[in-house]
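Every protein chain of the complex appears in place save one, which is left out.
Presenting subunit A:
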Amino acid sequence: MPTKQRQNVAAVGQIPKPNVLKPSKAASKKKDDDDSTDVGDGVEEWTQAKTLIKPRDQLELTEAELNEEFTRILTANNPHAPQNIVRYSFKERAYKAVSMVEQLAVHFSLDGNLLHKDSDEARRQKLRMGGLEGPTHIDSPAAEPADNMETEEHPGTPVPAAGDEGADGEDAPKLKERKLTNQFNFSERASQSLNNPLRERACQTEPPPREVFSASANQWEIYDAYVEELKKQQKLKEKPKAPASKKEEETPSRRRMGATESQSDDISKLAKSCKIMERMVNQNSFDDVTQDFKYFEDPADEFRGQEGTLMPLWKFQQEQAKGLAVTALCWNPNYKDLFAVAHGSYDFMKQNRGLVLFYSLKNPSFPEYLFSADSGVMCLDLHRDHPYLVAAGFYDGNVAIYNLKADTPQPSFISSAKSGKHTDPVWQVKWQRDDMDNNPNFFSVSSDGRVVSWTLVKDELVHSDVIKLSFSGTTASGPEGLRLHIHGSGTAFDFHWQTEYLYLVGTEEGNIHKCSKAYSSKFLDTYEAHSMAVDTVRWNPFHPKVFISCSSDWTVKIWQHDVKSPMFVFDLSAPVADVAWAPYSSTVFAAVTVDGKVHVFDLSVNKYEALCQQPVVAKKKTKLTHVEFNPVYPILIVGDDRGYVTSLKLSPNLRKMPKEKKGQEAQKGPEVEVAKLDKLLALVREPDIQQGETESPTHRAEY
């Protein structure tokens, strides 16, 4: 029923529209006109604003020309249409002019796809659509039209008009939605794009860490806490009262320091425990060596008679020191397990860099300290009272002081060309006792023939030449009467441990000069000791008159400084690189030769031959360069030209003390040692008294 009604209404409303609307036509038409003009004006305004572009070939006209008026009358006549058409009229049997001439000219025609909504076609389509849509609008519009009719019924207004309005209001949106299409040239197409596949992804973060905390609060607990806190505060107050004024002044700087300290503290703390760990690991891995070092006494010595052996213990090596010869060894006077090694090169052609390393027996795998230098380090010495001060001499003639306490890889003090450095390699440095102003000072000897005293005054190294070595001839006459000063070249020296001014200087020419610090121009004595460069001279640590020297001429010689000729001469059948007195006996010394052997002598046991003569290097060509006794333990360290340092334990035969006589207490002490050596010297000296001074007064112990 409702559909029928609606359709009826629509039909009534739309079909007779032109007729029915007549009463209100005038008003509506006026409205329409207004609308259209309005729209038209709007469009014109809008387009004018946009189309002000001049064509390129437009004529340029002057103002006058522009203002000129042309009057033309536009007519609806077609100028091309002929005016004089005549047609034959059969009725009148004559030609007659045709009065009605076609004036229409078609310039353009286009078939549109729009339909006038009042046309038959449109009406039919509407009917069809209405039929289709009908069921969708069953309920809602059912009552409405009736209501509309009732409410909008005015006296004098025809009923159909009201229905028309209602229907219009109803249908208008629908008509707008659906464009009326021409069935002949309209086609509908549809397509669907591909839907992207969906994917699910999920992840879960870890929840923030949580903790459980529990406590209980009540009045007495709170009270107790406050009382305790107050007590603490009072204590704190009492303490800093005295130095309060000072503290206030210091706080800013201290705070700053504190900040930097705390930063480095963590690492340094770690470093300490790392060091301990490292030593523990080393102790584990070198356990057998450590046991040998401490407890092993070669039982075979008893059956070997006088001879002894050297037992290799740790071998010290460092990646950076590979290929750098060991140029000096020195034990730390405070820590008996710590020693310093200097690395450089004795080869004139292969000079590049140097190293100073500090090894501990407790950690044979890595040095405790490491300083690298641009020039080869040729010698070093540790200060006896301040073992952290290390004096070093370089191949380029400089001397420097390293401070183990200062945490820098650079030397704390270094000489320069201005401050009187040597012009040739420095062969030996030796700390002296602090001078009268308590300034540390040391001596150095170099190939340039100078022995220089260096004093550390505040922050400066002050030098003073102690002596200039001169060759025995002092001057030689060159060509054209020039007098050339030929200086001697110092290679080694040693200071007397008792007589402070007395010292010995060995030279490249083979002479040994006995000098005094008091005289800078003259030697006290000169020994024509060797035929080649003197490598080492050393005072005996017990006997004040005896010293030892070694040289590349294969010999080791023992001297009494008031006798011009050697007391003992030992030929080791290879250039001797270094010799050292043992700290425990006046008659024991060790020498190293370049053929890789260590020779240990005890004059009190055998005056002619070494008790031990043992090759200690792995490769045949390796040359030993230096030897040093540990001041406490029965070991010695030997350096070679490949950069290795080997520690060797002396077997019991090599450190035998004089046999205890029954009923007597074992005699010990320096006096005994001096007496022991004196006895030996007396044996040697005896013939010299009898034979006089013409013949060689020495007892030659060659083999």
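FYI, a residue touches a chain if its C-beta (ideal position, glycine included) is under 8 Å from a C-beta of that chain, and two chains touch if they have at least 3 such contacts; residues count from 1.
Heads up, the rule we're going with is that contacts and distances are computed from a predicted model.
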Can you match the unshown chain of the complex to its UniProt protein name from these: "AFG2 interacting ribosome maturation factor", "Elongator complex protein 4", "Dynein light chain" or "U6 snRNA-associated Sm-like protein LSm8"?
"Dynein light chain"
Out of A:E102, A:E121 or A:E229, point to the residue that touches the absent chain in the complete complex.
A:E229
Pick out which of A:T205, A:N218 or A:T408 touches the chain that's been left out of the picture.
A:N218
Logged for subunit A, residues touching the omitted partner chain are 208-219, 222-223, 225-226, 229-230
